[in-house]
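Only a single protein chain was left out; the remaining protein chains are all shown in position.
Chains here go by letter, A and B, matching the order in which they are written, and residues are numbered from 1 within each.
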Amino acid sequence: MSYLTHASRAEAFNLDHERTSWHDETLWFVRQKRDKAVYAVPEFQELRSLASAIKEHTLSRLDHYLAQFEAAALANGVQVHWAADAAEHNAIVLDIVRKRGATKVVKSKSMLTEECHLNPYLISHGIDVIDTDLGERIIQLRDEPPSHLVLPAIHLKKEDVGDTFHQHLGTEKGLTDPQQLTEAARQHLRAKFLAGEVALTGVNFAIAETGSVVVCTNEGNADLGVSLAPVHVASMGIEKLIPRLADLGVFTRLLARSATGQPVTTYTSHYTQPAEGREMHVIIVDNGRTQQLGRPDFRASLKCIRCGACMNTCPVYRRSGGHSYDFTVPGPIGSILSPNIDLKKHSTLPFASTLCGSCTDVCPVKIDIHVQLYKWRQIIAEANHLPAAKKWGMKFMGRLLASPNAFKISGKLARTGLRLLPHGLTHNQTANAWAIARELPEPPKQSFREWYQQQAPA
Amino acid sequence: MSSTRDRILAAARANQPAETPLPPVADFGGNASLERFTEVLASIGGTVVRLAAPGALAATVQQLFPAARLVASPLFSASLAIDQQTPVDVLADVDLAVLPVEFGVAENGAVWLPEANMLHRALPTVTQHLAFVLDHRQLVATMHQAYARLPNGPGGYGMFVAGPSKTADIEQSLVIGAHGARSLVVLVY
């Protein structure tokens, strides 16, 4: 089976120069807001180190903290479920919904449920599931996947949203004012909240010592959904754990500043016990995470708190769009998570980077993202997933560059060829990808080596 | 046959690295002033209003929200009685909730609202407008100090609320009043 490469999807995205500029600038604006917020906290770099160490420790005793969390949650009257993969997760959710005889489900943002493709599963079983985060609702109406971790509809312009709302919510044609569009969504979704029978949420942090799950939103949709519906189901990956309530002091200071430049999300909600007469469920999901935990070079990717800062800073992501990654989590972090799930399918993602390292430098939990990209490249090449031309070319270069004489001769040949051949041939854009946007260097008559040899010995 | 639970725990045990230390979290100090809190809250769309006297609450609320018809509050005799059994259709009509909060956080304009202060869990987000009542002596500088104020945990349900509900999901344009409260005032006495 062959797959589209990141490069081909990115090229398609780039065909619209102005829209690419807009996408790049919109996300750069978020990066700048992040910078401003970060500069204003003198201990920010210290907080990154602390967050990284707390997450590393948690991963090093993950079995212990999972068991501790489970025991605390059970003692709080929470029902705890375990899912090895997406299929088990989805079946558990459906079972809970059916036991209540419910059909109306309201869902707040959860990348895990995206990863598990929960929505299509529930819908195929006759459940009406409504995404209530504004961005998620927009893309749900358009039947598109999210293009960013925290800004799921960032690939859309307000005109696109206006068209979608006109079609699905009956707003006036041509309405593009974000304030009015948001108000229309508020009215539309309020009815859904009030009728909700089961509320699904993700989990930003799970506290082992108290058995609480913490959900961070700006819109208030998680709280509204959960506190109105009789049943709350929270889905969490095993890596969401932190040991102590006090650790939240570190993570809540980092998360929103890194994500959007806000000092904290509007709502930081701690769900520990169900309200009287209601149900609360937590589903703890593996889905490839323990496998990633077993890869020493890549387990640090499990520290991720899903802030999206690596996307906002990534010069490639900003100019290729989230959909070019064809994975639930796009951008740099997605490019180190996805090969764990399907190495062949996602084999071009670790190459969708210049290894500039900005992702690593903004990461609030200090994941060495660009180092892992480099390491995935080695594994992909070893597993024979490189394009054939690249593979054999590299083998040839390897021999050439270990041999000074062959190197000297081939360099002279290339340079002479470049000087003598016509521009139309050397700059043919089908044969030479370099020449699509750039001129080749003007070949000098003499290489440095040749010049040096002509100099009089000292 | 082993359960999924046992298999996940066994896989974690088998694959996790050698134990690394859990660092203590320092208190970084910081500015816990009302001025800072006020400034930050304003920057995220909220407002601080000083109460002339604790007894001035009802009058101040009346003055700030003259159009609010259905008001819920445990702090004065309001127009609507809400408890945990109040049905959804009643909650849906609330114009204003006036709720006491335990403390505020100067670095981010958040306040701590435990379940006991909410009347109903849905009230803080279902109400159209929200007013919190805060003792000016109950301010901390950072989230580290905030969590240190919760030695017995966060309770059954509790939230930090920082400003009114908002979204920037359409082209990064900030819109106040997404699904939760459209406005937020912190009344400080």
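Keep in mind that, in the parts below, contacts are C-beta pairs under 8 Å (C-beta built on N, C-alpha and C of every residue); 3 or more make two chains touch, one makes a residue touch a chain.
One rule holds for everything that comes next: contacts and distances are computed from a predicted model.
A.B. asks: The hidden chain: which UniProt name fits, "Electron transfer flavoprotein subunit beta", "(Fe-S)-binding protein", "Heme exporter protein B" or "ABC transporter permease subunit"?
C.D. replies: "(Fe-S)-binding protein"
A.B. asks: Taking the whole complex into account, name the chains on display that the unshown chain touches.
C.D. replies: Those shown chains that the absent chain touches are A.
A.B. asks: For the chain not shown, which residue from A:Leu27, A:Val106 or A:Ala352 touches it across the whole complex?
C.D. replies: A:Ala352
A.B. asks: By the contact criterion defined above, which parts of chain A meet the unshown chain? Give residue numbers in ascending order.
C.D. replies: Listed in rising order, the touching residues are 6-7, 10-11, 14, 20, 24, 28, 35, 38-39, 45, 313, 315-316, 319-320, 351-358, 360-362, 374, 377-382, 386, 390-391, 394-395, 397-399, 401-404, 407, 411, 414-415, 433-434, 436-444, 446-453, 458.
Everything below uses one rule, namely that only the chains that are shown with their structure count from here on.
A.B. asks: Note which residues of chain B are touching chain A in the complex, please.
C.D. replies: Per the stated touch rule, the residues are 3-5, 7-23, 25, 28, 40, 44, 84, 88-89, 91-92, 105, 107-110, 120-122, 124-126, 142-148, 150, 153-173, 175, 177-181.
A.B. asks: Give every residue of chain A touching chain B within the complex, in rising order.
C.D. replies: Touch list, chain A to chain B: 26, 29-30, 41, 43, 46, 50, 53-54, 56-63, 66-67, 70, 76, 82-84, 88, 132-135, 138, 151-154, 156-158, 161, 178-179, 181-183, 186, 189-190, 193-194, 210, 212, 218-221, 223-224, 226-228, 238, 243, 245-250, 252-253, 260, 262-276, 284, 286, 290-291, 293-294, 296, 299.
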